[in-house]
Structures are given as C-alpha cells and as structure tokens.
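Just one protein chain is left out here, and the rest sit where they should.
Just so it is clear, A and B label the chains in written order, and each chain counts residues from 1 on its own.
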Amino acid sequence: MAEAIQTAPTTPSEPASWVGRFLDSDVWASFKRSKLTIAAAFLTVLFMAAAVLAGVLAPQDPFDPAQLDLLNSRLPPIWNAEGMAPFLLGSDEQGRDIFSAILYGLRISLAVGILGVAFSATLGIALGLIAGYVGGTVDAVIMRIADVQLTFPAILIALLVDGVVKSVLGGQLDAGTTLSVLVFSIGLSFWVQYARTVRGSVMVEKNKDYIAAARLIGLPAPVIMFRHVLPNVLGPVLVIATINLALAIITEATLSFLGTGMPETMPSLGTLIRIGNNYLFSGEWWIVAFPGIALALLVLSINLLGDWLRDALNPRLR
Amino acid sequence: MTERPYVEVKDLRRVFDVSKPWLNRVLEGGEKQYLKAVDGVSFNIAKGETFALVGESGSGKSTVARMVVGLLPPTSGEVMIDGISMSSQAASSERQRLRRRIQMIFQDPYASLNPRWSVDRIVAEPIRAFRLIEDEKDINARVGELLSFVGLHPADGKKYPHEFSGGQRQRVAIARALASDAEFIVCDEPTSALDVSVQAQILNLMRDLQDRLGLTYLFISHNLAVVRHMASRIGVMYLGRIVEISEGRELFTHPKHPYTRMLLDAVPDVGMTGRQRIPVSGEIPNPISPPSGCTFNPRCPLANERCIEQAPPLLGGVACHAVHEGRTTTHAAA
Partner (left out) sequence: MSVLHPVLSVRDLRVEFVTRRGILKAIDGISFDIAKGEVLGVVGESGAGKSVTGSAVIGLIDPPGRIAGGEIHLSGMRIDNLPPEEMRRVRGKRIGMIFQDPLTSLNPLYRVSEQLIETIRTHTNLSASAARKRAIDLLAEVGIPAPDKRIDSYPHEFSGGMRQRVVIALALCAEPELIIADEPTTALDVSVQAQIISLLKRLGREHGTAIMLVTHDMGVIAETADRVAVMYAGRIAEIGPVRDVVQNPLHPYAKGLMGAIPSLENDSSERLVQIPGSMPRLSAIPPGCPFNPRCPNVFDRCRVERPDPIQHSEHRVACHLYDQSPVRSEAVA
C-alpha cells in the first residue's frame, strides 16, 4: 500500500531489551567508571542485606528480653582480653550483644528512612504535580504552605508531631506507634523539596507539545498528569529521594538520640548511640563507637550514591 | 443550497494578559498590559484543501492554529468545523466525536513525542483514547500499518523517540495524527526544525497522504517557498491580523499588500534568477504596543495620514488603504 511513499530507510537493528539498554546506557558507563561509587553501592547493598537478614546473622535477638543476661553486661569486644564469644563487638549494660543490636538497629533505621522517604515523596510528588499542572490559586496555596513549612527545621517538626501524638495518646507509646510517628514526622518535614522540584519540572513539561497532543485527543487532566507528565519528572525525584534517605536516617537517629525516637527496648542505631553515650566516660567505648561507625558508613555511602546519581542523570543540575 | 466550507473561522481574537504580577504592579506602579496576539482573523477552508497562514514571528499564526484545534480558548470569535462549533456550548459527546477528526502536527519533533514512551504506544494512544479498536492484536496490526504508511518499518514501533532522526520522528508524529482517522490536520511549522532534504521528504509525504486520504490541512509556516509548494490558498499575517488572503499563484505573481511584497522581496533568491527586488526596511514592532491605525504603517512606503489613524478592513482580499484607494503605483514609479 505504501508504494508511492518512498520508504525512509530505518536502521534495521533489533530493538534492545530493557537490560541491554541499561547496560549500554551512559548512567551505567559512569557507574563503572567511578570506583568510589562502586564501593558506596557495595556498602549500601551490604547494609541492606545485613538489615534484611538480621534474624539469620545475629547470634541473639536483642529485642527479646528473655535472651538477655545481665551477667553478660558491658563486655568488651572479643579481641579484648576480657571479651567472650559470641559477643563479637562486646555488649551493653543489659547484656545485649552490640553486633546483634546493630543489625536489628540497622533494620529499624532503614525501615524508618525508607518509609519516611516513600511517604514524603508520595506527598511531595502529588502536591507538586497538582500545583504545577493546575497552576493559578491552587499552585499559590500549595507553594505558600511549602514556604511556611520550609521555615521550620525538620527536627522541630518531628518533635512537634511527636509531642502532639504523645499528648493525644497519652504517656509512653509502644514501639510500633513510635515507628509510625517517626515515619509521619519525617515525611512531613521532607515533602517540600519534592513538591518544588516536581512542580518546576511539570511547568517545563506541560508546555511541551507531547502534552498538547495528549490534550488534543481529549484525555482528562489526571490521566495526562500520571501517564505523560509523571514519568518525565521522576529523574530529579530519584536523586532527591536517595539523598533524603540518608537525611531521614540521620533525622531518625537524632530523634532517637534526643529520646523522642525508638525506645530502649527496641533500639535503632540512634537509640544505641544514646545508650552508649552514657558509658563513654566510664571507658566502655564500644557501646557507642560501633553503632556510630555503622551509622556514619551507611549515611556516607548512601550520600555518595546520591551525589553520583545526580551527576549521572543530569550534568546541568546544581 | 450553497456548499458549506469545511472549516469556518469567524472573527477570532485572542488577548493575553502579559502584566507583571499583582504585587509588582502595586509596588512599581505599572499598568495592566495586554497583548493582542490575534485580532479579528476570519477565513474558510474547503474540504480537501490546504490553506496556509504565513507570517513572521509575533504575527499570531501559531496562536490561530492552537485556537482552531481547541488547545487555546479564543477571547472571542468562533471556529466551526463541518458545521459544529468548537466552543463549549456544543454537547460534549459531539465535540469528542469532532476531536477525533482534528489532529495537529507540531514544529519540534523532539518535544512532540513523549520520550519515555515507545513509538508503538505513542501511535496507539489515540486509537485507545477514542476506543476505535478494542482488540490489542488489532491495535498492534493497525499501528504497524500506520507506521509503514508514513514510510517507517512496523518493527520500528518497539523503539523510543530518541533512536530516530528528526525526520523519522516527524513521520511518527504524522502516524499518530492519522491514527484517529483524522480528516483535518493543523500543521504548525511541521518542517522548520528539519534539514532541507528531510523537509522535502516530509512535504512530499504530506501531499501524498492528502491525495490518498482527502485530508484538509491548515498549514502554518514562516517559509514562503514551503507555503507556495503546499497551499492552494494563503493568508498573510502581520501583528495578529490577516493583511492579504488570496489564491496561491496569485499571491506570488501579483502580491497586493505592501507587506506581502516586502516579504516576497526578502526571500533569498535560491535559483539566482536575478529578479528585481526592493530592499527591506525596518523590523516588526513590539506587539504589546503596536502602531496605531494600520500596524504596518511605520514600515510602509505607501503610508499616509489615514493609515496612521484608521485600521484598514479586509476588502477584496487585502487590508490596505493604499490598495483600496488605488495608490499602489507610487513606489513603482519612483
């Protein structure tokens, strides 16, 4: 049927599969080039795996009081003369194995971080999409709220939420509720960045003609937003989410250190550091040092990944 | 009974508010500013015809295109297609049916295709949106057919827009426009982002498709030679108004409006025929504060008092006091 229309020779090459395309991409090439990034990625994966497999790897369940023995309290690391198996990195004042506590604490820190980021990203992306696509008064209201929100430091908001929830529910909260409160407060303090970035990208994308083409066939605005605009604004969001994961983990650690985070019965890395802090001056350095090192390494490697991702996805960003 | 034109554009106007934000106006004491992008444009297009709007930047030709397809609501005026008004009064089901028959091809083939979608999905979108074909297998077959129709290989559908050259992308955009069985296609500078040899391919393809499918085109361009090649009737726009409208051949052999003449003289002479030309003077004024009367008067060799005071109406295909008064020979004699 196309005899009159001269065929433009198109490259007959077989379209590559999803994996093939990724392995051929510039992002993968820049990953392979950076040794630091590879190390950071390796560490991050290692930490994640350790957190997931905590139940298998840890010699002891630190959350189970029945397994703790006060006779084993404040033991130094195993390479020390007074150290003993299985307390690889020593134990704290309740006879809790530090190594096990770090693994379980990692699990909690990562869970709070990832859930917090997921919550703030969802909130921020949704509000940013609406603000950017609808524009006008809706945009103005959302962005003014964001401006106000930005004047409060994240820690302050988290403390505020924590205080409100405590006064409503009364007194001490159980570990599950505390975790939800942490996720909620971290989510509330970080959404602005997503909303602003997404709004900016949406305002650029919505004026492109592929959006006009979608409007021409009468697609409703929500469909255009989710099918066409959203996939094209997610690149910067991925970068922010990675960097925010590190921030969220630190925020959680800070809150736990200040005593409004995870309780001592179910410690996160921050709680462990707070506990250890009390024994630092009595010479039991291992209780604070090892959780501290774990936290620093985790945050550092995630940050390095985030930095690399930002440069790899968009050299012009920043 | 007289034949009704397929597309009727009646006294279309569009004003943009280009004022500074409210707070800045209050603090800096500025006035509200309005830009009359389109100022009373009317034309008809017969079924199967190509009508072109030609003009330089700021002439409002693209704004007209966006209003005709319904992407931009007009400030006033009306667009009727096949007797159905595009304005919101019409029943929405009727407009949805009308929408299927109107499509658009955009200037920049890099921005008009969603970069995250495969070509298959892009071309299939109108089919799915209008529920023209329900069965997935039939949709795929139809997409393959459309791709070969515009000179691509059906297997190209698996690829993404960035894997194609500009011309190939414009072919994909044409395939998408045809996917909903459109009858009327508005082409906004469809080849100005392309190289000449590729432009020739796309222009030829568009004409072949018109012959085969009986398409009606509204063709927007700044390139007079391209317009001459494509259109049977042409409207010349200057600062939001049509200054001359006529049959293609007539416009190029006997231009009437001084602006049309100047524009024709400005086109580089590729054939090196050495035709006589009058040098061009001046630039397009700022459309926010256009000159009074006929907006072309500051650059016009024929301008007089009346041209500065009074905007000329479009009579006999020309909006020019001098032509209406028969003062056209002034500079030819000089």
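The definition used in the following text is that contacts are C-beta pairs under 8 Å (C-beta built on N, C-alpha and C of every residue); 3 or more make two chains touch, one makes a residue touch a chain.
Bear in mind the structure is a predicted one, so any value in this text is a computation, not a measurement.
Set against the missing chain, the residues B:228, B:257 or B:321 yield one that touches it, B:228. Across the entire complex, the residue among B:29, B:268 or B:326 in touch with the chain not shown is B:268. In the full complex, chain B contacts the hidden chain through residues 56-57, 165-168, 195-201, 203-204, 207, 222-226, 228-232, 248-249, 252, 262-273, 279-284.
The working rule: only the chains that are shown with their structure count from here on.
Taking each chain's centre as the average of its CA atoms, chain A and chain B sit 49 Å apart. Interface residues of chain B, counted against chain A in their complex, comprise 66, 69-71, 96, 99-100, 102-104, 106-108, 111-116, 125-126, 129-130, 145, 148-153, 155-156, 158-159, 163-164, 167-168, 171, 173, 176, 180, 201, 204-205, 208-209, 212.
For chain A in complex with chain B, the residues that touch the partner chain are 1-2, 4-8, 10-12, 15, 208-210, 212-219, 228, 231-232.
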